[in-house]
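Left out: one protein chain. Kept in place: all the others.
So that you can tell them apart, the chains are marked A and B in the order they are listed, and the count of residues begins at 1 in each.
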Amino acid sequence: MIDHKKNLKFVKGNNMIQWMKDMWGYPRSLTGHGTRKTLEYLKDINPELNIHSFKSGLKVFDWEIPDEWNIYDAYIEHESGQKFADFSKNNLHILGYSTPCNMEVTLSKLLPHIYTQPDQPDVIPYVTSYYKDRWGFCMSENDKQELPDGKYRVIIDATKGAGSLELADLIINGQSNKEIFFSTYVCHPSMANNELSGPVLASALIQYIKTEYPNPQHTYRFVFAPETIGSIIYLSEHIQLLKENVICGFNLSCVGDERAYSYIESRMGNTLADSALHAAMIDLDNVKKYSFLDRGSDERQYCAPGVDLPFCGFCRTKYEEFPEYHTSADNFDVVTSEGLEGSFNVMKSIIDAFEVRLFPKVSAFCEPQLGKYDLYPTLSKKKSSESLRMNVIAYSDGKHSIFEIANKVNKSLDLVTSEISLLINNKII
Amino acid sequence: MIDHKKNLKFVKGNNMIQWMKDMWGYPRSLTGHGTRKTLEYLKDINPELNIHSFKSGLKVFDWEIPDEWNIYDAYIEHESGQKFADFSKNNLHILGYSTPCNMEVTLSKLLPHIYTQPDQPDVIPYVTSYYKDRWGFCMSENDKQELPDGKYRVIIDATKGAGSLELADLIINGQSNKEIFFSTYVCHPSMANNELSGPVLASALIQYIKTEYPNPQHTYRFVFAPETIGSIIYLSEHIQLLKENVICGFNLSCVGDERAYSYIESRMGNTLADSALHAAMIDLDNVKKYSFLDRGSDERQYCAPGVDLPFCGFCRTKYEEFPEYHTSADNFDVVTSEGLEGSFNVMKSIIDAFEVRLFPKVSAFCEPQLGKYDLYPTLSKKKSSESLRMNVIAYSDGKHSIFEIANKVNKSLDLVTSEISLLINNKII
Partner (left out) sequence: MIDHKKNLKFVKGNNMIQWMKDMWGYPRSLTGHGTRKTLEYLKDINPELNIHSFKSGLKVFDWEIPDEWNIYDAYIEHESGQKFADFSKNNLHILGYSTPCNMEVTLSKLLPHIYTQPDQPDVIPYVTSYYKDRWGFCMSENDKQELPDGKYRVIIDATKGAGSLELADLIINGQSNKEIFFSTYVCHPSMANNELSGPVLASALIQYIKTEYPNPQHTYRFVFAPETIGSIIYLSEHIQLLKENVICGFNLSCVGDERAYSYIESRMGNTLADSALHAAMIDLDNVKKYSFLDRGSDERQYCAPGVDLPFCGFCRTKYEEFPEYHTSADNFDVVTSEGLEGSFNVMKSIIDAFEVRLFPKVSAFCEPQLGKYDLYPTLSKKKSSESLRMNVIAYSDGKHSIFEIANKVNKSLDLVTSEISLLINNKII
């Protein structure tokens, strides 16, 4: 029997933190060299990753793949020579998908192109204009207030035009073609919780499965794609297969802080993913459950009407719910190795449960005689009954999933998985 | 696109109030000239109304149509010449369905025939004896206490015998034969909330539909009938058709005061009418929900076992829940134009929703790209998402009715209807 308690080396958050630091500076967006380098880095640590390329202009459902945008440098230079909003210092300074620029403007002409977050005057906000041509810079409100009068040169060294969009997937084939699907996104520049926490958690889970379950019961699919347009492309390519095979999916987003454990229900709130995520959080503190009405990441696509995959969102603190969200303050003060490990353990407990037995079923009619397996005390005294074990057996009817059993007996998924593993080893299940 | 916000002239409660005042004095009962005149007045303002006549004695399910009763005058005259309980001053003074009378009695013989409401000593109660021969008068407890000793002449100038019972219906044919059914009753004498508020609201809704939706999506049926026996007759005549076609029905009763918005669930609480009424009340104050156990009007028949139409009761303050109920105090202090308008708006919002799209369904897989329809901001900043619009789309799967969608997103039905109308105009739905 597998020792589900042992801490594997890749469980340690420090590895994940290091990966994040390595990828920190790549200027990710929907397209371009920043995202491409990110995917190449992920392929380095997950060699079986497949990177797929799609031409700009391609129609996917109601959408069209946007032009490729590459950003190399950007800043505003005052006539005094002072530089502001310098992309080389923080890649959030450039408005995402800005058109190239090299021109002189006065302060009053410049100001409408400066984006700030006035209620958080210290931080650089993250702003994009993917589908309408604009140019602009993001600055802290404080810095904006100190822009001197006079003339400025605006430099945006970028290209925008026909090209491609990249995304990647990795499939671990199992004995069954029934799939567990993890999706995360790779389109945000230097921010930690939203976004690098997701790809590194997914990478750690890939390594966990490959090490711990070399011949897994289920197939596992991991997707790394630009948010929204990436998942829409992926669905347009694979929707029939996914609808046939995916039995449980999670969107991994903002999985690195220590403040909460959050889940976002699927559209109808009744899938295997919902019960799995609920079960995996039974014993955790500060669990927050959000309705599908509060969604905001790729569960929007995976659960859309007609798509209807069994998908939930998983976060520590949910996007939009933490003050650093979509600002330069979303950094390594927010994301910690403990935070990432917490997320890892939640997903690991779900994987372990899938691998032990999804629909456990006792083999005998009536209760098994546990005493003969040394699984029950031979002396009958007050309060000597093994209630968790008996309750797990009572709902191991082949109809309740291991997650529903954990929810029914209201004990941690890890405990229930251990019990079921023990009962399987004794041929009771 | 229809401007659902504009206030049509017939929406104004004043018209409804005037109609009520016109019909106020007709001595309505299950049968007789008071009810007949009421139906003729309603036909004047709704020319397509059809009045149907049924012979007394006819068997309908477990019931039999009672004799026709006509009341012309009634009073008690003391030997001093003083008149009491004078029908010509208030038609509540006569016990409904009293047998004719012309005789002399002493006070002690008279008193058992006097009905009062001792806990409301100022008001004349409304009392009937439809199915057992009796004679009697209704008075305020105060007036009864002041009846002088001596002899009285009792005059009840009435007829009771073979005749007929009348009821009326009006059908507005739509593109679909699926029907929305409004029922209200016409058998109570001079009382305002319980009863005239119902027929005038139904009349205003007829005029609204005919003006606003000259070629409606759905068929609309309106029934004006004496309570209980009238709806039973109507069901006995049309039950197969109604069971096939009616998808939503409301009993309109006590719809003219300003104190509350009430709904009475259908027998199983799970019909389209239930979700429609719930949705239409999302943003209202002082909403009261009653279980079917608290029913009391014609929903009793429409929801009876075997009949099982999808029917709810709709009231402002529910019958039996306001002190003026079934007394002479149920007058124009209780019913106001604002009260009637409130009810009109609830029913109007349901009709509008039916006419826009009952089961909206998005046409594309995944989320539509709202930006290209100018329905989404092109600049992506914190908290810029159009959450109501996205949530309406998320549940527009062809399976949730527009009412269930409003209940799911918990926004007012009018708002949701407007969103769906906008999405239809953009061919997204």
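Definition applied: a residue touches a chain if its C-beta (ideal position, glycine included) is under 8 Å from a C-beta of that chain, and two chains touch if they have at least 3 such contacts.
Every value quoted in this text rests on a predicted model; they were computed, and no experiment measured them.
Visitor: Tell me which of A:Asn90, A:Ser291 or A:Asn391 is the one touching the absent chain.
Guide: A:Asn391
Visitor: Which of B:Tyr41, B:Phe61, B:Tyr290 or B:Tyr373 sits in contact with the chain that's absent?
Guide: B:Phe61
Visitor: With the full complex in mind, choose from B:Gly25, B:Gly296 or B:Pro377 the residue touching the hidden chain.
Guide: From the options B:Gly25, B:Gly296 or B:Pro377, the contact with the absent chain belongs to B:Gly296.
Visitor: Where the complex has a chain not shown, which of A:Thr211, A:Asn286, A:Gln369 or A:Asn425 is the residue touching it?
Guide: Going through A:Thr211, A:Asn286, A:Gln369 or A:Asn425 one by one, A:Gln369 is the residue touching the chain not shown.
Visitor: Take the complete complex as the reference. Which residues in chain B touch the chain that isn't displayed?
Guide: 61-64, 96, 115, 117, 125, 127-132, 134, 228, 231-232, 235-236, 239, 267, 292-293, 296, 300-301, 303-307, 320, 325-326
Visitor: Write the list of chain A residues that the hidden chain touches.
Guide: Touch with the absent chain occurs at residues 361-362, 364-369, 371-372, 378-383, 385, 387, 390-391, 393-398, 408-409.
Basically, only the chains that are shown with their structure count from here on.
Visitor: For chain A versus chain B, what separation do you get between their C-alpha means, in angstrom?
Guide: The separation of the two C-alpha centroids amounts to 54 Å.
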